[in-house]
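Take a look at this one; I'll ask things after.
Every protein chain of the complex appears in place save one, which is left out.
Each chain carries a letter (A, B and C) given by its place in the written order, and its residues are counted from 1.
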Amino acid sequence: MSGNTLGTLFTVTTAGESHGPALVAIVDGCPPGLALSSADLQFDLDRRKPGTSRHTTQRQEADEVEILSGVFEGVTTGCPIGLLIRNTDQKSKDYSAIKDVFRPAHADYTYHHKYGVRDYRGGGRSSARETAMRVAAGAIAKKYLAAQGIQIRGYMSQLGPIEIPFKSWDGVNDNAFFSADPDKIPELEAYMDQLRRDQDSVGAKITVVADGVPPGLGEPVFDRLDAELAYALMSINAVKGVEVGAGFASVAQRGTEHRDELTPEGFVSNHAGGVLGGISSGQPIVASLALKPTSSITTPGRSIDVNGEAIDMITKGRHDPCVGIRATPIAEAMMALVLIDHLLRQRAQNADVKVNTPVLGQL
Amino acid sequence: MSGNTLGTLFTVTTAGESHGPALVAIVDGCPPGLALSSADLQFDLDRRKPGTSRHTTQRQEADEVEILSGVFEGVTTGCPIGLLIRNTDQKSKDYSAIKDVFRPAHADYTYHHKYGVRDYRGGGRSSARETAMRVAAGAIAKKYLAAQGIQIRGYMSQLGPIEIPFKSWDGVNDNAFFSADPDKIPELEAYMDQLRRDQDSVGAKITVVADGVPPGLGEPVFDRLDAELAYALMSINAVKGVEVGAGFASVAQRGTEHRDELTPEGFVSNHAGGVLGGISSGQPIVASLALKPTSSITTPGRSIDVNGEAIDMITKGRHDPCVGIRATPIAEAMMALVLIDHLLRQRAQNADVKVNTPVLGQL
Amino acid sequence: MSGNTLGTLFTVTTAGESHGPALVAIVDGCPPGLALSSADLQFDLDRRKPGTSRHTTQRQEADEVEILSGVFEGVTTGCPIGLLIRNTDQKSKDYSAIKDVFRPAHADYTYHHKYGVRDYRGGGRSSARETAMRVAAGAIAKKYLAAQGIQIRGYMSQLGPIEIPFKSWDGVNDNAFFSADPDKIPELEAYMDQLRRDQDSVGAKITVVADGVPPGLGEPVFDRLDAELAYALMSINAVKGVEVGAGFASVAQRGTEHRDELTPEGFVSNHAGGVLGGISSGQPIVASLALKPTSSITTPGRSIDVNGEAIDMITKGRHDPCVGIRATPIAEAMMALVLIDHLLRQRAQNADVKVNTPVLGQL
Partner (left out) sequence: MSGNTLGTLFTVTTAGESHGPALVAIVDGCPPGLALSSADLQFDLDRRKPGTSRHTTQRQEADEVEILSGVFEGVTTGCPIGLLIRNTDQKSKDYSAIKDVFRPAHADYTYHHKYGVRDYRGGGRSSARETAMRVAAGAIAKKYLAAQGIQIRGYMSQLGPIEIPFKSWDGVNDNAFFSADPDKIPELEAYMDQLRRDQDSVGAKITVVADGVPPGLGEPVFDRLDAELAYALMSINAVKGVEVGAGFASVAQRGTEHRDELTPEGFVSNHAGGVLGGISSGQPIVASLALKPTSSITTPGRSIDVNGEAIDMITKGRHDPCVGIRATPIAEAMMALVLIDHLLRQRAQNADVKVNTPVLGQL
């Protein structure tokens, strides 16, 4: 495969550039009989959409999705689902100045060397605008999973230096940060306001949780559930690290501490993050991802042009000072896409498996 | 694909259980004309091999690999390379006691629910013994990459609470820990000796570096080089987290700090870990992985049996008190497999690309 | 993969139903730097288009394709190419009568059993309308291949009982049948006119030829060039057989007759059809395909409804009396897609291969 398709049985193929005419996706492998309309996709698209608070880019995109196929009389047919989002607010003139130069920490330099030719308008294909289609496709997966009792939710667990502990899912969608602690919001707002004044950007950490996942999903030894989650989450723009469960904290843990003991009433802890040997255990799947600070900042930096000459670089245009702020729905979408794919794979091969052992939940 | 194949153009398919007759692999897509003998694979197999120091399991395995196909008169033919390692020291009797119970933090419970039937001897397919074939296959990739000027090396960067800063590649293979700082070794040995007395285990962090990688490897938007590295490294037994470059430290970084500026003389830093927009930049590729503490410890723990009844669990047998100690060659192998796959993919599609911009190295 | 993606490195994913809003495709893996505009796709789309002679369906479709992505300033960027064709002449009212019945020899019955739900309008996804996107994608492949000296052309070699020997490529696109013998056209027209009067349909045989293919394309032992051609051609609606070279005539041939001898001046014959051991030989690639008669005919036939009750079936609507008539550009497209995919695969793995043996052509 050529890089723009995700999944084995539930596949998502996307195309489209930041400032081209449209984004497009084909979702193949969705089971038939799922009630689906574009409204089902719009909720998450709106959560990801730019321009909804002062803390994100001021680009305005309606992000209205049209379903081109695969849905008939309100339900999926089992045939591939075509999705289309027209770009409306491209402002390509903003970008002509960066045609022959490489913005530090952007993909300009690597696209140039890889392809020789490059759509420099707004990052072209390397722009996070591409993730709109991930969110749209993920919304289909989420809806199917919800009918199986699987719920996927995310929150921002750290903004720059500020850790944001999980308090409650209530209200997580009601603030610009996807903070699961409403009391933290003033601190986050103040931080962001200062950051803009500093003409700088900052990183963030997002945590995604899937509840209701049955045991058995994941295909060792390579296509482990955690390995495919790592792939899917790391494929999001700006992500530099992925953890499952205790993640890097495992390094300093002792076995007696890390191992999640089992009792007839349930697992007593979830350091594993719901995955053992690459297979879901029935506990909540918990993954976190680290997003780097936005590369587009107005503070000048050193760079070179296509001839290799030194230049001074200032990135203008409209940018998110923290790409992590809009990343929560994207991370949820990627987790949903991995889970539905593995749900289908599990059904294919292990349809006949029957065990008497009760499924444990989490204490 | 069914989970036991890795890669798109350079593919590795493995089979074999810890206590079955043999491990087997088929490596498909190796370019023809590469001088190759089983001795080329043995070096890394010996680095991964159990029983070479008092800090690893005392299981004795020769891990001698036989090349069954794909090599003729000493060079690869372009046809698939079959690899065979016979298991010799299985001691299956050690494991009959765990037939109907689930060891905490092991894959017993999840394999049981997924497949209904389970080879309980030494973890069966879920055993880290499986990684011997990754190392063998990775050694082929490494040899090919070396001929292209690409060198892959790893070291242990943390053992439990002890951070081990990189000092030099010299001697990294001469100590049981793959420590790149020889002065740290006494501290590591003392720590491990105490750990065994405590009947406990501990986690570790490994860092892998690829030097000489040309810019252009990686296939956005999904098959980004870092995404595929995350997948490959997370698929190693016991891994709970993967970072590229600054990784989770990016969360607290500012954009002015994180972005790697470019000068005609080279990149001034490498927070990106050699990957921008999912494509290699020509800088060293740097990835780290977190390994959890070994699950097999002799300190008793709570668990259940296949009927859901509470039991007290003690894991006997021969085990590594820190699986991270033998993980360095495995992590190198996985990075090598990802890089050769993307080298071939890049050739396929961008064979005609010519740019005049000089390739920057790292300052 | 879920069935709607073709190819390994040059992949085509399609979606869209006969009477839905649009057809859509994503072509991934096209090398960068290829000059491309929608006009390049329109030539073959127009060759396949319905309603251009009295011998095809009278449905009118402009089949105008919009390029949504992957092309910037007139050249491909290496990023996925999104293609969109809006359906304009759907006439869904024609089809409500067949909602609960199965047309003999159509996919109605099998889609019903497979998916449970079915877009019955004009065959939905099973309609040959879907092939418009194959032709559009194939035109991209053709253009790239042409720049490598590879030319793909097809002709109708049999219409019902009438064999149409190859005479010349001149004029093959100037008649409704893609006959490579202009003298046969009056006979073909008379046959078709009588067929319409008989309210019947008939099969056809198409032959496709690729000239200029270098030796070395094809990936044994499974992904042989001829195996992938067979797959691609058999995947076209209504195709029931595929041959390469002498095809079924090989059954009665002797080895002394079939084997294509080699001389320093070239191969003396081409019974192999340009493929030996699954790899192109440098001779022309020759494949033929058998298309069944159109299933939609107005002569009544026996069938059942969704309750299993017997009915009498008459298929109304606008249909091709011989689907083979429009199949030539589709078959060319499929051959082009297979060849470009294998050209890229060959480059990936065998970039370094150098042999001194001259490449033979055909005498």
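Basically, a contact is a pair of C-beta atoms (placed from the backbone, for glycine too) under 8 Å apart; a residue touches a chain by one contact, two chains touch by 3 or more.
Please read all numbers here as calculations on a predicted model, not as lab measurements.
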{"item": "Touching residue (missing chain; options C:5, C:56 or C:76)", "value": "C:5"}
{"item": "Subunit A, residues in touch with the chain not shown (by the definition above)", "value": "8-9, 29-33, 78-79, 344-345, 347-353"}
{"item": "For subunit C, residues in touch with the removed chain", "value": "1-6, 8, 14, 102, 104-107, 109-116, 125-126, 130, 158, 160-161, 198, 200-205, 215-216, 218-224, 226-235, 237, 239-264, 268, 271-273, 275-282, 290-295, 297, 299, 301-304, 306-310, 324, 345-346, 349-350, 353-360"}
{"item": "Residues of subunit B (touch criterion as defined above) contacting the omitted chain", "value": "1-5, 8-11, 13-17, 20-26, 28-29, 32-33, 66, 68-70, 72, 75-82, 84, 114-119, 124-125"}
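The rule is simple: only the chains that are shown with their structure count from here on.
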{"item": "Whole-Å gap separating subunit A and subunit B, where each centre is the average of the chain's CA atoms", "value": "25"}
{"item": "Computed distance of Cα centres, subunit C from subunit A, in Å", "value": "38"}
{"item": "Intercentroid distance (Cα basis), subunit C paired with subunit B, Å", "value": "45"}
{"item": "Overlap residues in subunit C, where contacts from two or more other chains coincide", "value": "8-9, 29, 32-33, 78"}
